[in-house]
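Here's the structure, in structure tokens; my notes come after.
With one protein chain withheld, the remaining protein chains of the complex are depicted in position.
In order of appearance the chains are A and B, and numbering begins at 1 in each one.
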Amino acid sequence: MVDELSFSYEVGNLMYASHGEPITNCLQCGTCSGTCPAVEFMDHTPRQIIGMIRADLKEEVLASNTYWTCASCFHCTVRCPAEIDVADMMYALKRYSMWKGQFQDGLIGPDFSEAFVKMIVNSGRSFEPLLAATYLPKFSARDIIQEGLIATGLVLKGKMPLLPKKIKGLKKFQQMVRRIIPIGEPS
Amino acid sequence: MSERIGVYVCHCGTNIAGIVDVADVSKWAGEKLADKGVVISRDYKFMCSSLGQELIQKDIKEQKLTRVVVAACSPHLHEKTFRNACKGADLNPYLCELVSIREQDSWVHTDKAAATAKAKAITSGGVARVIHHEALEPLRVPIHPATLVVGGGIAGIQAALEIADAGFRVYLVEREPSIGGHMAQFDKTFPTLDCSACILTPKMVDVGNHPNITLLTWSEVQKVDGYVGNFAVTIKKKPRYIKTEDCNGCGICWEKCPKKVVDNVFEAGMGNRKAVYVPFPQAVPKYPVIDDVNCTYYLKGTCKACEKFCPTNAIDFNQKAEEITVEVGNIILATGYDLFDARRIPQYGYGKLANVFTNLEFERICNAAGPTGGNIVLRDGKTAPKTVGIVHCVGSRDKNYNAYCSAICCMQSLKFAHLVRERTGAEVYNFYIDIRTPSKGYEEFYQRLLEEGTRFVRGKVAEVTNVARVPEEEGKLIIQVEDTLISKQRRIPVDMVILSSGMQARHDSKDVAKLFGISCSADDWYIERHPKLDPVATMTDGIYIAGCAQGPKDIPASVVQGAAAAARVLGKIQQKEISLEPIRATVNEEHCSGCRICNDLCPFNAILFHEETKVSEVNPALCQGCGTCVAACPAGAISGTGFSNEQILSQIDGLLLLNISHAAVPVDN
Partner (left out) sequence: MKQYAYYPGCSLESLGKSYHISAMEVSGALGVELKEIEDWNCCGATAYFPVDELLAYTLTARNLAKAEKTGLDFVAPCSACYKNAYFTNSYLQKDADLAEHINYALEADNLHVYGTSKVRHLIEVFINDVGLEEIKNKVSNPLKGLRVAPYYGCQILRPRKDHEDVENPQYFEGLLSTIGAEPIEYASKTRCCGGSLIVTNRKAALDMVRILLQDAVNHNADVIATTCPMCNVNLEVYQVQVNREFGTHYSIPVMYFTQLMGLALGIVPGHLGIGKEQVSGASMLAFAQNTKQERNL
């Protein structure tokens, strides 16, 4: 009997639907990292992350910004010679880190996703201005001003919604969501 | 009246005895199967050992046994051993039955009591069956001393020479105008850096001159009839449009020919040939062929320059294809490989970016007789590269293309690195996942390349692009790759990229296999009889495979396989006669209704239909005893010696003797 599940096993469990090969099949060839358009902004390359997962370096992996910098473009997935769904693994790591509440400081991704999920649960549709609250606080003053300018431009051209929308069948929708995850009473 | 049966139950160390109570099974058989004819029942640690076999032989003599049942491992392993043991004691070997209580029992169950009960049932089945066995004699067929070798590459050449040197006739059939295969295209060979043509052409000349080799180039096999020792092969000799009796190989015809054609075969598309041509100067035989698809005479009816200038009047535009049939006893298939098409990986830019080359194209560049006279230059034909990137594993080790490793690309890539360095002094990068240098002198070759200053980057190339992001990249090809040893994505500008494309089975390997009655694997390579212990034989007696047709390998290994196949053939020829297993199907003519359902079902094409008498007949030499026809015949007219209905039904009855229920161990033992 196994005393403790390996980290790669745990991550594999979170990659439910994609039907790719297990990450333990990785050849460490580097195709994923050679392809990744965002790799310059990652502190570890995708291949390195897989290596770290297999070496059970859980803390280091969760503390990395790599998987939060993944844009889900899936280019790595289609090129991987071992047919591992690398982008899905990045999602699995995001899920793991959200579940444990463990991630690098200063990242916008976790707050953004959480806010997005809450927003949809509360209304069934997305509403951009609400999401701004998640990232603006982390921006520099200069960036906040620029963002404001862009937003104004969009409003003037009628491309920024000013009022949030709600779907009609919201109550039933929320009951549907409750059957997947417990959400308590909506705010 | 009743048979005298000996039962031997093997411990196989702990393989069987660890799960099955072998002594119990033996005791049970002796007691409970006595009324079936069992007169003696023993168990022993290793039945297959000499002592174990002697045990059986002693009993046969002393107990006057008429049947033997051994309960041990799978017949695949030791059926022959025990049959021979019986033969040694003058009991017909086919009166011995080996039942598996290892692969079918002890190796697949953990419940000891249930496994022991199952072993008893299996043994009981064996006993019930063996009573119905008949004494059979193997078929003896004569072996025709001639051999057919298909494919004139290095493996085929080696095989042909070995057999011909031993004094027997060989028909060597080659699809191209000359023998030589892919090896003739290379420049230098690893790890010795021997000039490929220099070591190949002496063998080619030997083949061309050999009195025992009938060389049939520009020919293809059309049909194969018969069976081991007695094949009748129909070969189509495509028209060369040259009268070989008159041609002296002077070369005036191709010199004068005005029609240039891109040579996609030998020059890998890098150079031209004429419409009348020999593929390369050292061609064997020396006779050219006319390419009737591109020749002006066949397209428009004009020109005929070759005919005008030929000093011996050897051109014959009206020459027709000729079909000949040869009789041979054995066949060796050495049909080689095709290159993986690098266009299937668009991100490497082959076909779009001019200075991306495949390995075969680069071989032609390096070759002194090639399109650039041996100068390593870019597509423009004149600029020497200052930096070269060599990409390993193109189309290999990749589940998106071919999952296997192509065995030779690492060495080939190292060889290229050396040649580039030596001839141009350019900076060389090799991009690899692993460096695979297993054979003699190979690792040392890698060390040499390290000493020469080759820059190795461990990473599978993600993209080759011409989109520059910084000034240093302008006008270059940029290789984008993760340097995994430093965990950084790098963009390395080079002038020339060489893709080490992998090997694949020939595009028509499945068709060829079908023609000869053998099979292909999932990757379309021909399948050998056993991957470890019998790599040159196939499941079809008399057909052997050698060289890359069996899977990617280097030249030494191809030569070895060619020689091995030749040795097997010579062994058969030398025996003059071979015996075939008598486990065959036979058609009872009286019961055959002529429905012919069996004809097409036979995987070995062993069933003939007689039009006059309207009955089918099984050719015992081709039949492998698979039983498909026996099962399919609606009239039950086909029976198998060694697996008759009687035998099988009795075995089932024997198996059910114990009535093992789902729950647990049977009550009465």
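Operating definition for what follows: a contact is a pair of C-beta atoms (placed from the backbone, for glycine too) under 8 Å apart; a residue touches a chain by one contact, two chains touch by 3 or more.
Please read all numbers here as calculations on a predicted model, not as lab measurements.
Among A:A63, A:V117 or A:L130, the one in contact with the hidden chain is A:V117.
Even with one chain removed from view, subunit B keeps its contact list with that chain: residues 345-347, 400, 465-467, 469. As for the chain not pictured, it touches subunit A at residues 14, 16-17, 19, 37-38, 40-41, 68-69, 71-75, 77-78, 85, 87, 91, 94-95, 98, 107-110, 112-114, 116-117, 120, 124-126, 128, 131, 134-135, 143, 146, 150, 153-154, 157-161, 165, 167-169, 172-173, 175-181.
Please note the rule applied: only the chains that are shown with their structure count from here on.
Note on chain placement: the centre of subunit A and the centre of subunit B lie 49 Å apart, centres being C-alpha means.
Contacts from subunit A toward subunit B in the complex involve residues 21, 27-36, 39-40, 44-45, 47-48, 78-79, 81-83.
For subunit B in complex with subunit A, the touching residues are 347, 393, 397-400, 433, 458-463, 480-484, 487-489.
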